[in-house]
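A protein chain is absent from this complex, but the other protein chains hold their places.
As written, the chains take the letters A, B and C, and residue 1 is the first residue of each chain.
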């Protein structure tokens, strides 16, 4: 396998084919590979099957831009900065995208099964809910569970008995092995060793579960530095296929140790996401009218970036005003 | 749940009841709670059901002393210092203990299922081997798989189809939830936060899988120190029931960062373990004739301990002569 | 800390303050608490500062027993992790901690709740043709289904307290046994995996609990409201036969802790 191949953002986004299944690293509004999402949109990708442990600002933008035809996850929104995932909501209510709902624990089980090369993972979480209502199996209703789609399991879930301790039935959740994981990393070594700061979310599992992995690195650092504390690293270089060095690549989502969530940016996007028309205007301004990541940063401006820059000891911004006091 | 209760070695060993199922932290000849094993033997425990991810010097000593009536694991020996587990071998050949063989991957699956509160864990490892031969199901042959023994599953393993991706059958391995985990930790905080140095083995899983957990800590350190780098810790204080501070408690097994394996000590034990008679003489000298851990250390002597003391930068001894050059 | 009723008159408090305080009082000392963003964070921190100093907080994104210097605004926030015992990820929190059985108490929220404590955060109307899509389940049903006790924090509105929710996102006391879908008691669905369930619902007007059949009843009414007020803001006929009286208002000490220590930036309590 060897080391990851260095590549540009444009080249990397060009590798994703219409119709493929993709997933992302990060959590809600944290460590999302936003620069990559913008570039996917610029390149006009269509019919992506987005399967993710949870959604967030990145999903809303990608879905709003019409790139996604199937979304499997458990949640979309912007945390405090816009509670509803308006674009997921719009597609669910008005059509245009298949929404397949699982719980968070189910999605983690699916990615973990994929990471471990298992066909399923057991769970007793969320029994008795409408997540399990057979009438609400959206991919099944769409006729996509016939075994001819290699990334879509024949069933949404299965009940399994306990042959060992008579504990009764629990769920088996189908593995997820997306074609691509696109991943934002805090630091990557010269040979591809990956570190993420603070909470690790489902990041190590996402990398393993995907067939191929593209990493956007906030910074490239000496391998020997990362290898002094290997407890803090989540993947070796051989697990990564392509590597892009791109500072601020997670903006407006937060990257612990580098920058906080750009709350105002997300709030503004959230308001724009309440109709397709305002979304489209927002997308013109922040995606289509901007040729690349460097111009995006220029447009944001140094003041905005400095405001969210993390205090290096605490890992978060001590400048951004958060409340009323 | 709260913080662990401080307790003496004698009190802690006194909590283990004859016939209970126990497991240990550590790996082969590393980070084994040896002082506790000695004390179990001094207290004359009988009919223990030892279920462990892998065996080692500690298992051999406990089995040689007649404390164990069921051993479920995958391996016993002393690595380079005595390849065969003579006591497991003796009991398997001559009787006196039920030996239930799984593979290492199966045992990890069992402890992991136990840790996650699942009844089983799937695996495609070691298919086609005699580990799965129904005639070699020792607990089944002994009539112990009738559901009346809460720690013994009704089946050694089960085959399960893949309802999702048509990948065919794989194994389900039954969870293990021992009554007790006895665990040696490199460092424990004042409130019970647990750190182990370097490889983590199945340590975090063993703590979770057991009903109750006894930790022998090489040293107690300030919580705030361990919490500066929470990535390096494996359990919070609420996961631990009892805590014993006991330096050198893993001797003669190694504890990375503190001391290396005492190779000569294990070699000597290994030779003694080749017959019950020589084992008994060894046990008199090193267990029964020694009232407590302090006298054990005195008997070892400062020269021996200094020889294996770890270089604090490298984590292993640079004094112990290892080869011929 | 003894609650001092006599101090009440001397200061004012907002409905949010009372919600936070009432939720905090559900924490027992030593509880391992699984908590989401917002008001639940205030509640667990207030409990830790008052009667439950040994309670411990797990945040879904990976931090276990953190001791934040500054109030987090998301469970993914680095602020959660400061001086935590363990930093990990979702597999650890959802399976290694939650499924494993460590969690005593969960604080959750919802858009709709019904008289059995079933909560909806997914859709209004028919799932296959919804009137409105909400955020989706997140970890709400997982945490609720495996914590020993769950407390929901809700806005008291007629449209939110319903006879039956449109979609059972998180399981209350009377839920559906799949694949058939018949409604049965939670105990019957969870079997050996049953550990407890929804213990209380705290709204801006009252505290609710559940009887032996898993039906919601009114427990206490917040100061300034009457039983009739609560019934008027509830979409089903409420069992008011067990009302114990008034919800204990916040003490000055609690208010001071909330405004001067826990949320001193004025994020959730402006």
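We adopt the following convention: a residue touches a chain if its C-beta (ideal position, glycine included) is under 8 Å from a C-beta of that chain, and two chains touch if they have at least 3 such contacts.
All values reported here derive from a predicted model rather than from experimental measurement.
Although it is not drawn here, the omitted chain touches the following shown chains in the complete assembly: A, B. Of the candidate positions B:39, B:179 or B:203, contact with the hidden chain is made by B:203.
Screening A:233, A:256 or A:273 against the full complex identifies A:233 as the residue touching the chain left out.
The chain that is not drawn here is touched, among residues B:7, B:84 or B:290, by B:84. Set against the missing chain, the residues B:24, B:38, B:75 or B:184 yield one that touches it, B:75.
Of the options B:96, B:134, B:147 or B:291, the residue whose C-beta touches the omitted chain is B:134.
Taking the complete complex into account, residues 1-3, 115-118, 189, 191, 193, 204, 208, 223-224, 226-228, 230-231, 233-239 of chain A touch the chain not shown. Contact between chain B and the absent chain runs through residues 27-30, 53-55, 73-77, 79-80, 83-85, 88-90, 92-93, 99, 101-106, 108-109, 112, 123-136, 138, 141, 159, 166-170, 197-205, 254, 256-257, 261, 310, 314-316, 322-325.
Methods note: only the chains that are shown with their structure count from here on.
Computed centre separation for the pair chain A/chain C is 28 angstrom, with centres defined by C-alpha atoms.
One finds 39 Å separating the Cα centroids of chain A and chain B. In chain A, the residues touching two or more other chains are 123-124, 166-167, 170. Of all residues in chain C, those touching 2 or more other chains are 63, 81, 87, 95, 99, listed in ascending order.
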